[in-house]
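With one protein chain withheld, the remaining protein chains of the complex are depicted in position.
Let's look at chain A:
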Amino acid sequence: MRKVHFKGIALPYLLLLPQLVITGLFFFWPAGMAVYQSFLREDAFGLSSQFVGWENYADVLSDPTWLESAARTGVFSVSVAVLALGVALFLAVQADKHIRGADTYKTLLIWPYAVAPALAAVLWLFMFHPNIGIFGRMLNALGIPWDYRLNGGQALTLVILASAWKQVSYNFIFFLAGLQSIPRAVLEAAAIDGASPMRRFWTVVFPLLSPTAFFLLVVNLVYAFFDTFGVIHSLTQGGPGKSTETLIYRVYTDGVMNLNLGSSAAQSVILMIIVVVLTAVQFRYVERKVHY
């Protein structure tokens, strides 16, 4: 990249300012507020608050329903990530056979990623609603009792499917780029060495894709942790019961619905720490492993 040298320091700072303001306004300020609030407890009427130290954290971490949510989030996130990665990898491998180098086509394929979570949810709702959804009605007609509004397992399955679907195109693009960066001669060498296509995939392609796969795994986990709020909110609102209440959704219910700001803040700080850890792991790993 070209280096530009500025005279003086006013202009560079001026150019950085918008980005800094936005980051400050929409990240550091709310994050700071969350940390601050996580050490406070409000009285029942929200009129006064007092400093309670780590008490909110202790309460959250010892709350059996929060732990249940955490476990559910684990299942949910891993399912979403595995499903989204698996489907994307399969599609990318199929596509790679046919569209080596077709760049415009490739960029078109990322469009589903731009669909808003609420819209994605509506799409799945139209497919799987027991009364108006095509598949929902079909399942019921086949004698399979399907109603995700009553059955917690079905609800969780549906939000997993909808959330994974939205992430597939993103993963697909990365996997496809990863696949196309594998030199063709390496695969040909493996073919001449006698490896079947399956074997070639598992012993050559997949290992060479693993840095991409790992990067995507972290991105997908973070996505499942945070960005699926819209999907869950539009489809199930965390219900029935608490069967689709993930940690991020719980932050919302406790904070916005139940107005338990101290606990909600503590929960979001815990989530923030999880992301920081995930990201740190990713950076370390990527730095070490990205070049062969």
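Methods note: a contact is a pair of C-beta atoms (placed from the backbone, for glycine too) under 8 Å apart; a residue touches a chain by one contact, two chains touch by 3 or more; residues count from 1.
What we mean here is this: contacts and distances are computed from a predicted model.
Colleague: Out of "NAD(FAD)-dependent dehydrogenase", "Sn-glycerol-3-phosphate ABC transporter ATP-binding protein UgpC", "M1 family aminopeptidase" or "Deacetylase", what name does the UniProt record list for the absent chain?
Modeller: "Sn-glycerol-3-phosphate ABC transporter ATP-binding protein UgpC"
Colleague: Among the options A:Val21, A:Leu150 or A:Ala189, which residue touches the chain absent from this view?
Modeller: A:Ala189
Colleague: Among A:Leu83, A:Ala121 or A:Val204, which residue is in contact with the omitted chain in the full complex?
Modeller: A:Val204
Colleague: List every residue of chain A that touches the chain not included in the displayed model.
Modeller: Touching the missing chain: residues 183, 185-186, 188-196, 199, 203-204, 207-208, 291-292.
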